[in-house]
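Missing here: one protein chain of the complex. Every other protein chain is in place.
Moving on to chain A:
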């Protein structure tokens, strides 16, 4: 018989395929010597790589004795990769950090930079304004701001003109915005606003109401009346008023659909997001511009950005800081806007003509909206447990965003979870 299947071979095959346990291999080889090239890691795509490299080239031209090796890691793997590098004792000299900065700083995995800044005569307040000490933990600065742009309102001029609605300004209130959304909505085909389900969006409304997610003493206040009102408003816009596409309506437009692509397709009249949408919209077939976010009881808007930090494994932190100082200086920061990558954190560049009338802009864009917004950016709570905090929100608000619901109920649950996360 040729096709006998023997019991033993099957058992062996099953056993070999096995039941895998997690593999935690942390093997490091230690960083290079003190005079070797500096290792710098950033996240992003091709444009980011090109922009960082162009800035590094400027630095190397001016400092021939220092070389920087740039390593770009895809955004969704960045945290894991950097974590593995540091755990293996092979952390980069310079690393890009953002909301998760205090995961590292609270565990002393990145160096406090105050003394380096003082020695270099770098005044963070003067160079970056209020975001100068954004990346600080327990009164020490751990990262130098590098990119920093407020969230802004993108609006479709043609849809506004057709509905006879005046263009948005920073003076709009939440009520004005809602009234405009109503006029801009055509049931089933066009919506007034792209939605506020992402934390930078609805948190902005919470801070506009005078609320806070984490208060100044570090206690969570996620279920305060101001936060509840903001969340309920943001959600009702979709499920009660129907001025915002619901999750189901977005899913019908295509995979991974949301405010950004729907705005580019002319389906929503307003969308709140960061600088990155500009590049794609220049090629889109719609007539658009940008404005600062509207206000509530007070003005508040979130910002997207990142800073540069030095890991504890750096063999030569002085050199690394020298590089960071140069990269966040005016000359190198201008590259960020020249390449249309992002908003440079350096105020001098933000106010320069290079930024306000960029060479690549094929149409006039109200770039001053970024500078205008900079005055009222609120400080998001970058707690060390940032990822866990985000998960607490996502784990409880999934159905709420998809189907509507009561903000108070959900935020009470989230508040309880945040209390346990932060006390840990």
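Quick note on the criterion: contacts are C-beta pairs under 8 Å (C-beta built on N, C-alpha and C of every residue); 3 or more make two chains touch, one makes a residue touch a chain; residues count from 1.
Operating definition for what follows: contacts and distances are computed from a predicted model.
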item: Hidden chain of the complex, named as in its UniProt record, picked from "Quaternary amine transport ATP-binding protein", "Sugar ABC transporter permease", "NADH-quinone oxidoreductase subunit E" or "histidine kinase"; value: "Sugar ABC transporter permease"
item: Omitted-chain contact residue, chosen from A:251, A:297 or A:361; value: A:251
item: Touching residue (missing chain; options A:41, A:56, A:72 or A:86); value: A:86
item: Where the missing chain touches chain A, by residue; value: 1-7, 10-11, 13-14, 17-26, 79-80, 83-84, 86-87, 103-104, 107-109, 247-249, 251-252, 254-256, 385, 387-388, 391, 394-399, 401-403
